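With one protein chain removed, the remaining protein chains of the complex are shown where they sit.
We call the chains A and B, going by the order they appear; numbering starts again at 1 in every chain.
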Amino acid sequence: MTAFALAWRTARRYRARAVLAVVGVAVIGALNFDMLMLSRGLLLSFATMINSTGYDIRVAGASTLPLSRSPLTDATTLMNEVAALPEVDAVALIRTAGAVLAAPGRPPEGAELIGSTDPAGLGIWKQATGGDLTSAPNGATASAVISRPLAVRLGLSAGSTISVRVRIVDSLSAMPPVTLRVAGIAEFPFESQQASIVATTMDGFKAAYGGVLNDEASFMFARSRPPAGAEAAADAINRLRTDIHAFSNEQVIANFGRNAFTYFRQISVVLSATTAAFSMLLVATLLTVSVNQRLGEVAALRALGISRRRIASTLLWEAALLVGIGGVLALPLGELLATVLDKILRRMPGLPSGLHFFIFERNALVLHAAVLAVTAVVAAMYPVWLAVHLPIAQTLRQEVS
Amino acid sequence: MSGSGDVVVAQALSRVFPMAAGPVTAVREVSLRVDRGDYIAIGGPSGCGKSTLLHLLGCVDTPSSGTVRFEGRDVGALSDSERGKIRLTRIGFVFQRFFLLPMLTAWENIELPQSEAGVPAAERRARTRELLEYVGLSARAEHLPSQLSGGEMQRVAVARALANRPALLLADEPTGELDEATGDHIAALFDRVHADGTAIVLVTHNASLAARAKTRRAMRSGVLE
Partner (left out) sequence: MTLAVRGSWFAVRCAFVVLLLCGRAFADAAAPPDVLVSRQLLAKAHLKVGDVVTLSGDSAGSRARRFRVAGVYEPTPDPMKFNAERIEARLHLDDMLALTEDPADPSTSDAVSVINVTLPNAADQSSARTFSRSLSARTPFVVSAATADADNATFVVIDRFHTAIAAVTVIGSTAFLLALMVIRAEERKETVGVLRLIGISRKTIMTEVVVEGLLVAVAGAAAGVLIAAAAQGAVNRFFQHRYDTTLIFMRVSPKIALRSIAVAVPVGVVAGAVASWTLLRRGASSLVRR
């Protein structure tokens, strides 16, 4: 009978404790797996969001922070210069401003007004229902695409009109409201879930300022032309002017990884380590108590000539079975738990709606398996030591007395 | 000096246990020779050192002084794994509390030492079948220890002890947990084992069991009389 078979028989014989131990490992293992997913989840989620915008370069005013909105001056000239670069395939300017929506019978509602030279809104929004900014049957009224929460709150749909008054920061001046026609409803993955967003064309944005607006942009998107690639295109853009900074998506992602949400990376490391240590302690305690209960058996086996190696490998297999089966069950349980925890965390105010905290990746699975393997081995160390070093004669005497 | 007929020769064996209240000498200068075909019963009051002597003879424990030679080899000079090998292949142990593995069937308990000794599967099956028949439990082969009576469990334990055809069978109070009638069955089993050529040393309070042995020795305060 192999050591594995003996271990399996032992688990079946002491079914209740084995099942409970497996459940315990599965639950704690699920938490550990989730923490492993959390450690890079935000970064992976952000990378997916950034890489699915359709652009691979972001240009900001001279700042080391790629996601800052320090303004780009002479934006139109810059856009033309960037578009003319052989490394660049497409360019879009984005401009943002605070605004207030006025609706009859309702208190004014703060919103963000976005102007884009890209009517499809690549990089900013994903069309959900209705048309985009190109559909404007009535040329006198600029079109707008609005966020779903805003649409729900104000009961708006394609064809509705909204009155938007842009807010001018640091000034007592006030602009008259401008009427925009809602062309469609969109998801704005980089804005928070409940954000009120109104996105329009650059002409519509300018109209909100009374038609008089300085030539600035909050930031610019660009798409590299193959085979140049994003890095080469970003370098070419950086050479155009000293007061701008172009970042490839990879650089943006790397910066995000360094600066944003580091708390969750730290907490995931702390909790991963804690749950792993916790599992080791619990499995070790269980195995030790189990061995202590069977000391007579172990001593008898040693007296019969069963080798230390066989006894040690049986105990190691017992640990491996508990941790292994529990660890496998931890995966679907972990996915379920991750859904719940992700739902809790995504309620954080201001969090981009497209961002998720828990993303499955192969590395997390590999690390989870490695942690389990180490847990099984370390947890078995003390009970194995106990079993192989027990004084046979003394134990036999104690069992009889 | 050992002869070709001896199985184990103990010379001036002593075993001292250090205790908090002072050292306790469980076995005191015991010399004993067990030849092939011997059947020795050792009796004595509780705590006189009988079980300790059995452990020393069976290479389960190491003496504080003196020597044990098993089939001519000085056990004290052997490594722990070599002693384990002797216990596995040359000695069989029968315990008062049976110590069968509760999760294995009678068949599997008997097969276990053979598997450890590397006996091929076909040979193991044949030997296990033979031993179950020998102890009269062929019909209970697939039963767990919890499904067997005390006497049946002890018979399985005897079969297990004989699995690797040992030269010496050591039994520590084999009928201690059994009623008289069942004990007699076990005693009869030991007679058969002895008749088949295995040397037996057993420790017992059971007078009728002791009476069946060829040699009866008494032990008192660690000294073998």
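Assume a contact is a pair of C-beta atoms (placed from the backbone, for glycine too) under 8 Å apart; a residue touches a chain by one contact, two chains touch by 3 or more.
No experiment lies behind these values; they were computed from the predicted model shown.
**Student:** Which candidate, A:L271, A:A303, A:A319 or A:V384, sits in contact with the chain we can't see?
**Tutor:** A:L271
**Student:** In the full complex, which of A:T285, A:N363 or A:Q398 touches the chain missing from this view?
**Tutor:** A:T285
**Student:** If the hidden chain were put back, which of A:T129, A:Q293 or A:N363 would touch it?
**Tutor:** From the options A:T129, A:Q293 or A:N363, the contact with the absent chain belongs to A:Q293.
**Student:** Of the listed residues A:I253, A:L337, A:A364 or A:A380, which contacts the missing chain in the full complex?
**Tutor:** Residue touching the absent chain, from the options given: A:L337.
**Student:** What is the set of chain A residues that contact the non-displayed chain in the whole complex?
**Tutor:** On the side of chain A, residues 14, 16-17, 20-21, 23-28, 30-31, 61-63, 65, 67-70, 100, 102, 107-110, 165, 167, 169-174, 192, 256, 259-263, 266, 270-271, 275, 278, 282, 285-286, 289-290, 293, 337, 340-341, 344-345, 347-352 touch the unshown chain.
Note that in this section only the chains that are shown with their structure count from here on.
**Student:** Counting in whole Å, what is the centre-to-centre distance of chain A and chain B, each centre being its mean C-alpha position?
**Tutor:** Between these chains, centre-to-centre, one finds 66 Å.
**Student:** What part of chain A is in contact with chain B in the complex they form?
**Tutor:** 1, 6, 9-10, 12-14, 296-297, 299-308, 310, 392-393, 396-397, 399-400
**Student:** Where on chain B is chain A touching in the complex?
**Tutor:** 51-52, 55, 58, 60-61, 80-81, 84-89, 91-93, 95-97, 99, 101-104, 108, 111-113, 115-117, 160-161, 164, 172-173
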